[in-house]
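For this depiction, one protein chain was excluded, whereas all remaining protein chains were kept in their positions.
Naming follows writing order (A, B and C), and every chain is counted from residue 1.
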Amino acid sequence: MPKSYYSTVIDQPADEVWRVIRDFNNYAVWVDGAGSSEIEGGKSGDSVGAVRNVLYNGDRRRQKLLALSDVERSQVYRFEGVPPLPIWDFEATIRVTPVIDGDRAFVEWFATFDCYPEGQDERIAFFRDAFAGWLGSLRRHLQRLAQAA
Amino acid sequence: MPKSYYSTVIDQPADEVWRVIRDFNNYAVWVDGAGSSEIEGGKSGDSVGAVRNVLYNGDRRRQKLLALSDVERSQVYRFEGVPPLPIWDFEATIRVTPVIDGDRAFVEWFATFDCYPEGQDERIAFFRDAFAGWLGSLRRHLQRLAQAA
Amino acid sequence: MPKSYYSTVIDQPADEVWRVIRDFNNYAVWVDGAGSSEIEGGKSGDSVGAVRNVLYNGDRRRQKLLALSDVERSQVYRFEGVPPLPIWDFEATIRVTPVIDGDRAFVEWFATFDCYPEGQDERIAFFRDAFAGWLGSLRRHLQRLAQAA
Partner (left out) sequence: MPKSYYSTVIDQPADEVWRVIRDFNNYAVWVDGAGSSEIEGGKSGDSVGAVRNVLYNGDRRRQKLLALSDVERSQVYRFEGVPPLPIWDFEATIRVTPVIDGDRAFVEWFATFDCYPEGQDERIAFFRDAFAGWLGSLRRHLQRLAQAA
C-alpha cells in the first residue's frame, strides 16, 4: 500500500505543540499559505465529523476529521469530495509524542492511500515532502509563539 | 495495574451499534437507569473535551470525552471531578469491531485505574460487572430499534 | 490501500485458540490442505524472523514471521520471495481477543497489500475468502480437540 511518512523533533513540549494543532480549524494559522479555513455547518474544530473548508494556494479543499485523541495527541482526517490528486482512500494521521529527554516533541505525519502504479512513487514523495514542509511551518509558528511570550 | 475488561458479541452490524453509542450524550438513551444526561457548556456530543453530566441511579457524575474515533469506532473518557468510588486515574474505552461472519459486532468496554490494594479485586469486578450490565442495556436497546424498524 | 479483512467468533477460550496457532510451524496441523510445513534453518516456530516453507495444494510458499505477541495473541507475517499472486508489499496479521461473555474468542485475520487496479477487487475478495476458509479449518480443528479431550 502506498504510504507517505514524515517525522521530526520540535523543541517545544508535546502539550504546547498539540495545543496549536489540536483544533482542526487552526490549520490556516500554522500552515503558511493556507489563506483561510472554516468548519462547515457551524461545528467546532474539535468535533469529530467536522469538515474544514480550506483555501490553500488558491485551491479549495475539504477535509473531514475522522478521529481526535487528547490521550495520544492525534488527529485522523481524509479528503471529502474530490482530492487534489488522482488518489483515493486517502487517510492521514498527525501524532505528537513527548520526548522526555529535553522536554521536546516527536511529531509524525503520515498517510495511506491508493493510486495508479504509474506515478505511485511521485505521489508518495509528494505527500512526504508536503508533510515535511508543513511541519516546518509548524516549527516556525511555535518559535514565533515562544519569542512573543 | 488494575484493569477491568468486558467484551461481548451483539447481533447488529458494527456501524449500527456505533451509531447508537457514538454521541457521548446518547448514554441516557441506551443505558437503563441513566435518567438524564446533558453536555456542559453547549458542546456537541461528538466534541472531544465535552463533559457529560449524568444523573445515574440518583447520583450525579461528570465524565469527560478524551478521544473519539470513527475509524476504530471507539470512545475514551474519564471521570471529571470526584469519581463515584475511591479510585483515581480512571480511563475507560468502548470499542466496536465488525464480526464479518454474520455481520455482527464485537464490543469491548475496559478501564484502567488506580486504587488501594485492599478492595482492589472488588473494584475490578465492580467495573467489569457494570460494563457487562450496560452492554446488556445496549443489546436490548438495539433489539427494540430492530423490532421497531 | 487494498485491505482484506475477515473476523469470526470461535466457541473455545482465546488462550486455547492462541495455543494452536501461536507456533508459526503449526499451520499445516490446523489448515486443511497444507500438506506439510517446516521452518527453514532450524529455527523454532516462535522465533521472529523464522521462515516457514509450506506445501499447500501442491504449491510451495515461503512466509516470514515479522512479529509475535503473547500479550495481544497476534502474529504478523509476509510472503518471502515471489508471492502466489501478482501482489506486493503483502503483510498479514492474525489476532485472537477474548470474548468474556461466554469465554469465547474473537479471531481476526487481515492483510494489506498492493496490486494493479484491474483485478484489485478480486484480489481483496480472494484473501478475505481464504482467511474465512482457513478460520473454518481452525474451528473444526478445535472442535476435534475438544471432542478428544
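The definition used in the following text is that a contact is a pair of C-beta atoms (placed from the backbone, for glycine too) under 8 Å apart; a residue touches a chain by one contact, two chains touch by 3 or more.
Predicted model only: the values in this text are computed from it and were never measured.
Of the listed positions C:Val76, C:Ala130 or C:Leu145, the one in contact with the omitted chain in the full complex is C:Val76. Only one of C:Gly35, C:Gly49 or C:Gly102 touches the chain withheld from this view, namely C:Gly49.
Per the touch definition above, the residue from A:Val9, A:Val82 or A:Ala146 contacting the chain not shown is A:Val9.
Of the residues in chain A, those that touch the hidden partner chain are 5-9, 97-102, 104, 106, 108, 128, 132.
Touch with the hidden chain on the side of chain C covers residues 43-44, 46-49, 66-72, 76, 91.
Within the complete assembly, residues 1-3, 89, 112-114, 116-117 of chain B touch the chain that is not shown.
Convention: only the chains that are shown with their structure count from here on.
Averaged C-alpha coordinates put the centre of chain B at 32 Å from the centre of chain C. In whole angstrom, the spacing between the mean C-alpha positions of chain A and chain C is 35.
With centres set at the average Cα position, the gap from chain A to chain B is 29 Å.
Multi-chain contact residues, meaning those touching two or more other chains, do not occur anywhere in chain A.
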